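The complex appears here without one of its protein chains, the remainder shown in place.
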Amino acid sequence: MPDIERYGLSRRWSDIVIYSGVAYWVEVAEDPAAEIEGQTAQILAQIDATLVRIRSDRTALLQVLIYLADLADVGRFNKVWDRWIPEGAAPVRACVQVGLPPPYRVEMVITAARTRN
Amino acid sequence: MPDIERYGLSRRWSDIVIYSGVAYWVEVAEDPAAEIEGQTAQILAQIDATLVRIRSDRTALLQVLIYLADLADVGRFNKVWDRWIPEGAAPVRACVQVGLPPPYRVEMVITAARTRN
Partner (left out) sequence: MPDIERYGLSRRWSDIVIYSGVAYWVEVAEDPAAEIEGQTAQILAQIDATLVRIRSDRTALLQVLIYLADLADVGRFNKVWDRWIPEGAAPVRACVQVGLPPPYRVEMVITAARTRN
């Protein structure tokens, strides 16, 4: 059997899955009543917390798929994003508009490497 | 050359690609005339068949990106999903609304580990 690690397991999903040194997870804001800046800041803080939990850090992000409920938010999203991304270690990203359940404004699908055993 | 396995090859796509112990594939219902429950059940049965084919099983799902044509279907989708997901081995998942060609209601992008050589 392969060594698959799962964190935050529920009946419906795992919060994080790690396999072969690569971690996969999805984030939405814990408090979606916030506006786009607040939801984005929450998600990035949640990513920081997840990275600590899986023994990694911001410099090990590989790919982030960004789903916005409204592309008109992208400028405000980017202001928060740009301050958070570590210089010289940005991930690949795609940013598109999809339908999210209100009041969610943004959702991210993250792939990252583990940095420590 | 890396050892890339491809199954179900056509001019336009492969049904399954496996590289470095990780399998990638995409599913839509073979009979899209069905409602959301029927399409979901078909896709999950198709995933089971694919997992057998690639020498893996439901406990090795890493990530599933779920595309719904209408987020209003999510409750009915989840009822079928929750019954199928193995307890203690759920994948990471994202579930968003996108445009699918009618009458498709749901599409899934699956990443899974191979469990046997």
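Read from first to last, the chains carry the letters A and B; within each, the first residue is number 1.
Simple rule for what comes next: a contact is a pair of C-beta atoms (placed from the backbone, for glycine too) under 8 Å apart; a residue touches a chain by one contact, two chains touch by 3 or more.
Source: prediction; values computed, not measured.
*Asks:* For chain B, enumerate the residues touching the unshown chain of the complex.
*Replies:* Considering the whole complex, chain B reaches the absent chain at 1-2, 4, 6, 9-17, 19-20, 24-26, 65, 67, 98-101, 107, 109.
*Asks:* Can you name the residues of chain A that touch the chain not displayed here?
*Replies:* So the residues of chain A touching the missing chain come out as 20-22, 59-60, 62-63, 65, 71, 74, 78, 81-82, 85, 87-94, 96-98, 111, 113-115.
As a convention for this text, only the chains that are shown with their structure count from here on.
*Asks:* How far is the middle of chain A from the middle of chain B, if each middle is the mean of its Cα atoms, in Å?
*Replies:* 22
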